[in-house]
Structures are given as C-alpha cells and as structure tokens.
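Incomplete set of chains, arranged as in the complex.
Per-chain numbering from 1; labels A and B assigned in written order.
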Amino acid sequence: MSERDPYAVLKALDITLPVAGAPAAAYVMCAQSGNIVYLSGHLAKQDGKPWVGKLGDTMSTDEGRAAARAVAIDLLGTLHAHLGHLKRLKRIVKVTSLVNSTPDYTEQHLVTNGGSDLFLEVFGQSGRHARSAFGVAQIPLGACLEIELVAEVD
Amino acid sequence: MSERDPYAVLKALDITLPVAGAPAAAYVMCAQSGNIVYLSGHLAKQDGKPWVGKLGDTMSTDEGRAAARAVAIDLLGTLHAHLGHLKRLKRIVKVTSLVNSTPDYTEQHLVTNGGSDLFLEVFGQSGRHARSAFGVAQIPLGACLEIELVAEVD
C-alpha cells in the first residue's frame, strides 16, 4: 500500500487521469487473476490519437520520455477505472516497455524512465517495479511506444 | 469457468486440436505455478513446419490473421494436453503476440485478432484477455508469428 495519496500527487503534478480507453477488439484493457492485474499494452497517444514516431529517426529521446510519461498516465487511468481507487494498489510489480526503434537506437531505458519516474512519484516505494525495456521493429498504428504492466492489488 | 463447452465449439468450427508439440531444448511448452499456467511462445506453423514470412513484405495482414488463428489452435492443444480437459481453464489472462514485421508494418493488432477472436469463440467471456501485440525484427526459424499466453486454471 502506498504511503502517500496518489490522487494528491497527481493533482500537484497537474495530471488529470483519462477515462480508460476501450479495446478495439476481442480483448480487454486489464485482466485480474487472484490479486494480480495484467494491463494490456497501452499505445502512446497525443491528443487522443496514436503518437506516431520512431526513436532514432523521427523522435528524440526527450520526446520519447514524454511519450512514456503519457502512457504511464493512461495506465494509471486504467488502474483507477478497474480498482475504483488507486489506494487499492499494493505495488507496481513489472513494467515492460516496447520502444519503436531503428536498428541503431540504444536509449530505450532513458525513454522508459519517463514512465518509471512517474510511478515512483505517484506511489513512492510501492511504485518501484521490475522492468524490461527494448527496441521493437514497429508498434500497432505506428505508435512510438507501448507499455504493459503487472500490478499487485488488495 | 467457461459457460460453454469448448470442445463443442471447436467441433462446430471443424477444428481438430493438434498433439502438443515438444520443445527442442531445455525448456517446456508450459509451466504452472499455483493456478497460473505460462505457455511458451508458440511459433506459427503450416503443415507442421514453421510458417515462414514477414508482415509488410512477404505476407499480407489477412495471411497473418490466419497464422494467428493457427497458433491459437496450437496453444489450445498445449492447454488441453496440460489440463486434461479445457473445462479446467478459468480464464485466458494475458496474450503476448510477436509479429515478424518490417520497420514500416503497423497492423500487428489486426494480425493478432485472428487468435483473440478464436479464444472468444471457444471460451466466451472466459476467453477475454489482456493483450500486447507488437512487431519484432525476427522470430526463430523465420516464423511469421509467435504467441505466448498466461492462463488461470482451477
């Protein structure tokens, strides 16, 4: 359980959680088994549309980091919708970050920090997670980034 | 627990489950911990051989969707072999779909629907899963698609 009020942090950061997105097909944005919640890969979006780009080509690491922060906010929106209240989150357990990359781009970890840092700000120690970040050939709709997540809830 | 008989659906769809494949090395096709089963990434096959191809180059989205359906059938074969009876499946929890893609191909989600739709047909609501789909640079043996899965069983 987080020692801080995640909503107070979000307000201090001037972040408004989005209404959780609806999947476009025969899957769901999150699925719970026992007290583990699996969140689907969330695509980076800007102004409600896919945030298109490829790191090492059309996007800089700083832009990628901003995209990761945006995806993390969407993931929080999905968790809030699923749990009713983020206080029910015990821990972010695992984050997997898929970065749309050229064959030469090697800063996927810096991009992903944009999401990891936000989880730490919002949840404190409960936001610390195991993590993998790597470069993929492409992402649905050309999005620059896709992040999925495993969380423990009460 | 599915509200429908998965074998009746499979029969209606004229699908015969394959004998579960054997891994080629020091790993297993599925591993259970508690009531969670992790299935290894299953490669797309055609006529028992790797279904070779790359989306955006040598394969169309429709062909990819057919490959995803074929992998889903193989995953069901592995689940059937592991569980003895698919009625023991409580839910497909998470699907991860790795699509062999050129750097420009962006329809990994449509390809993956070929598998997601079959799970929904066979299991109903119990078949709805969290999901990630993305494009990878290559896949063992040149297969066009690899899908792994997490399921909850009783």
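Assume contacts are C-beta pairs under 8 Å (C-beta built on N, C-alpha and C of every residue); 3 or more make two chains touch, one makes a residue touch a chain.
Quick caveat, the model's predicted, so the values are computed rather than measured.
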Just want to confirm the stoichiometry: 2 copies shown, so how many copies does the whole thing hold?
3
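Just so we're on the same page, only the chains that are shown with their structure count from here on.
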Could you state the distance in Å from the CA-based centre of chain A to that of chain B?
25
Footprint of chain A on chain B - complex, ascending
34-36, 56, 90-91, 93-95, 101-109, 113, 116-117, 119-120, 127-137, 150, 152
Partner chain B, residues of chain A touching it in the complex:
23-31, 33-34, 38-41, 54, 96, 98, 102-103, 136-142, 146, 148
